[in-house]
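The complex is shown incomplete by one protein chain, all other protein chains being positioned as in the whole.
Here is chain A:
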Amino acid sequence: MGTISKRGLAALAVASVLPLAFGSFSAAFAKDKVKIAFVGPLTGAISPHGIGGRNSAELAVKLMNAEPNTKYEYELVVLDDECKPNVGVQVVTKIASDRSIIAAIPHYCSATAIATVDIFNRFKMPMVVWAAVLPEITYAKKYPEVHRVSGILIGQNRIGAQFMKARGYKKFVSFADSTDYGKSMNKYFTQFTLENGNEILGSFSVPPDQQDLSAELTKIKELNPEVIYFGGLTPLGARLRTQMAKFGINAQLEGNSGIMGDAFVNAAGPELAEGTLTFFDSPPLSKMPGGKMFADAYKAAGYSEPPEAYGPFAYVATRLVMETIEKVGPDRAKVTTDLGDVKDRPSIVGPVTFDDHGQNITPLTTSYVVQDGKWVVWEESEYVSGKRKLKNLP
């Protein structure tokens, strides 16, 4: 100690006083920082959806931080789950064990979400799922930490089966991926299609990364269905559509929320995507209460990628988490409790109400069809007026 010079001592003294001075200074002018995490597929075949969600969540944080009367300044921690359950488990464990992160907005892929719900529960980290639609995520167990603003896939399959029946279709083939998501899609498609008195000629299940569909498509061609139902995500869906054409299969394609979004049209091309049907738990952006505000703000923020179908939901989930933190403070337990009471909370996609499993029960299932490279609400499409026709109409 005897070797410390006077100058050294002086520097030490200054160093110890400075933080005090600036500390009181910043408390008066800057807000406390609160971290929340966004998890989605940012790389891999599903990444267009993940990036659209990430941009939307980021936008929610930017807009919130720009509001003058908020108590905290929010920082979004962004993590990539690659749409893989094992990677999802790793990144969720990472954020859940970091106590400085208060809440999470996780997952596009159902197979990933179902693998991580237990971790959120174990680490008592509140979360609001922004896109995954597998019923079991909220309903398999009653975890107070788990909430979801997006719908569940039961409703879209019920509406879809009724819609197809109303058009007069009778013979179906089911083609789903072999993950929990695809299996669940196939299960509810089968249930509702049979309930409507229609016939399923065959059910196929393939891994989501399978390239070669020729053997399955040959069999499907032999079965000659009027409709091919697809239960899976965009890359496999686009591959199915492309290879259907290569095999000269002229069946109507019935999709679901998994292929909803610009990414499907881009991957399959506008000509092949034309006439593809899908059932999705949300009206179009232009019909949402805050749709115009969201679209304008997204455009103003200058993102080059589209928000995709679930972007608005990512925005709502992020906003909901931040509103809750504003109300009860950055405390995981308090946020969990308060999220459980969300009822008729206004949001850009319409009012959000969580049931006792944390599931938003208000989504509006809407039928869509691809027309000139765009997803158009069925009722407003040229298919209704008879100007265009679906394939294989009886």
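In this text, a contact is a pair of C-beta atoms (placed from the backbone, for glycine too) under 8 Å apart; a residue touches a chain by one contact, two chains touch by 3 or more; residues count from 1.
We take it that contacts and distances are computed from a predicted model.
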{"item": "Among \"Fe-S cluster assembly ATPase SufC\", \"Nitrile hydratase subunit beta\", \"ABC transporter permease\" or \"Glycine cleavage system H protein\", the UniProt name of the subunit that does not appear here", "value": "\"ABC transporter permease\""}
{"item": "Touching residue (missing chain; options A:247, A:303 or A:378)", "value": "A:247"}
{"item": "Contact with the hidden chain (one of A:168, A:207, A:346 or A:373)", "value": "A:207"}
{"item": "Identified contact with the non-displayed chain, of A:39, A:228 or A:267", "value": "A:267"}
{"item": "Selected residue (touches chain absent from view) among A:65, A:93, A:162 or A:178", "value": "A:178"}
{"item": "Chain A residues touching the omitted chain (full complex)", "value": "43-45, 47, 82, 178, 202-207, 209, 211-212, 214-216, 218-219, 221-222, 235, 239, 242-243, 246-248, 267"}
